[in-house]
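For this depiction, one protein chain was excluded, whereas all remaining protein chains were kept in their positions.
Chain lettering (A and B) follows the sequence in which the chains are written, and residue indices restart at 1 in each chain.
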Amino acid sequence: MSDAHAAAGALAARALLWIVLAGAGAMLATAVLSLPEDGLGLADETLADLGRTGVEHPVTAVLMNYRAYDTLLEMAVLFLALVGVWSMAEARPRPTAPPGLVLQFLTQLLVPFLILFAGYLLWAGAHEPGGAFQAGAVLAAAGVLVTLSGAQLPSVPRALHRSLLLLGLVTFAAAGVAVQLGGGAFLEFPPSAAKALILAIEAAAGISIGLGLVAIFEGGRPSEPESAPR
Amino acid sequence: MSALTLLLDALLAGTLVWVAARALAAAELVTGIALFIAFGLLMTIVWVRLSAPDVALAEAGIGTGLTGALLFAALARLRRAGAPDNRGENGDE
Partner (left out) sequence: MTGAELYALTGIALFVIGLHGLIRYAHLMRKILALNVTGAGVFLVVAALAERGQDGTPDPVPQALVITGIVVAVAATGLALVLMLRVASATGRAELPDPRSE
């Protein structure tokens, strides 16, 4: 009796949900379709000043120069997410059982290429699709493979690991402040130095993004077996 | 834009929406995550169709590869912790 009642109620709730969602979707669709055909894009403005950004690829120019603020804060978001993950849990233990032969072989084969490819993407970002985020993602893929394969890595000092995680954010902010001290605005890279600055920032950011994503993948702060209570 | 490319676009868009719906409604979470990764790969093709190769690279590497690894790792941990995959009205479609 009350079961049938509850079922009818659930059905009504589901129908209501779809009606509301369909209405919202229809409203959004109308809004998108009624936008003027030649919207006020920023493509022309982006291309007009491309020569002064230090890179030739428009998307990289937007990410690293025009809207460098966004990218700086994005590095901060990534770092904050990592802080959140570390504050909540300890990393799961690395697999101790030997991995399958296929995984082991593929890891040995792929990781060097992935690192090389990350370097290529970083360099290519200046004039074609690529850049710090893509390079960082490829680095992270290599790191995840190594983590999963249970390979015994030489232990990195904790301070070094943490410095590398912060490297991108610090380099980015330092470059921004440096150009400010040189008389410009924060993150306003002078055209003459922009290429070198952006490449340095991208290299640092790529390393931090890669390591940061691996650290998030590990799901918690690194466990410290030998640490004594302080 | 020729009619044929528009047809292919429509096919791709339809597949995208269908895979997304199946991923969310899958009875098993493992299936859902696997379909979500397929969804990410389809998104990568869409980015190329929208002439955004940079976004395609980011989607393939970060959006699909890493998110998939994160989701599977979290699911494995969830199962080890003994939490059930399904309960109540999950996955009954």
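By definition in this document, a contact is a pair of C-beta atoms (placed from the backbone, for glycine too) under 8 Å apart; a residue touches a chain by one contact, two chains touch by 3 or more.
Computed from a prediction, not measured in an experiment: that's the story for all the values here.
Engineer: In the whole complex, not just what's shown, which of A:4, A:35, A:48 or A:181 touches the removed chain?
Structural biologist: Of all options in A:4, A:35, A:48 or A:181, contact with the hidden chain holds for A:35.
Engineer: Given the contact definition stated above, which residue among A:4, A:77 or A:160 touches the chain not shown here?
Structural biologist: Missing-chain contact among the listed residues: A:77.
Engineer: Considering the whole complex rather than only what is displayed, give the residues of chain B touching the chain that is not shown.
Structural biologist: With respect to the unshown chain, the touching residues of chain B are 1, 5-6, 9-10, 13, 16-17, 20-21, 23-25, 29, 32-33, 36, 39-40, 43, 46-47, 49-52, 54-55, 58-59, 62-63, 66-67, 70-71, 74-75, 77-78, 81-91.
Engineer: Identify the residues of chain A touching the omitted chain, counting contacts across the whole complex.
Structural biologist: 14, 17-18, 21-22, 24-25, 28-29, 32-33, 35-39, 41-43, 46-47, 58-59, 61-63, 66-67, 70-71, 74, 77-78, 81-82, 84-85, 88-89, 133, 209, 213, 216-217, 219-220
Here is the rule we go by: only the chains that are shown with their structure count from here on.
Engineer: From the mean C-alpha coordinate of chain A to that of chain B, what's the distance rounded to whole Å?
Structural biologist: Measuring from centre to centre gives 19 Å for this pair.
Engineer: Where on chain B does chain A make contact in their complex?
Structural biologist: Counting only chain B, the residues touching chain A are 53-54, 56-58, 61-62, 65-66, 69-70, 73-74, 77, 89.
Engineer: Could you pull out which chain A residues touch chain B in their complex?
Structural biologist: That would be residues 10, 57, 59-60, 92, 121, 129-131, 133-134, 136-138, 140-141, 144, 213, 216-217, 219 of chain A.
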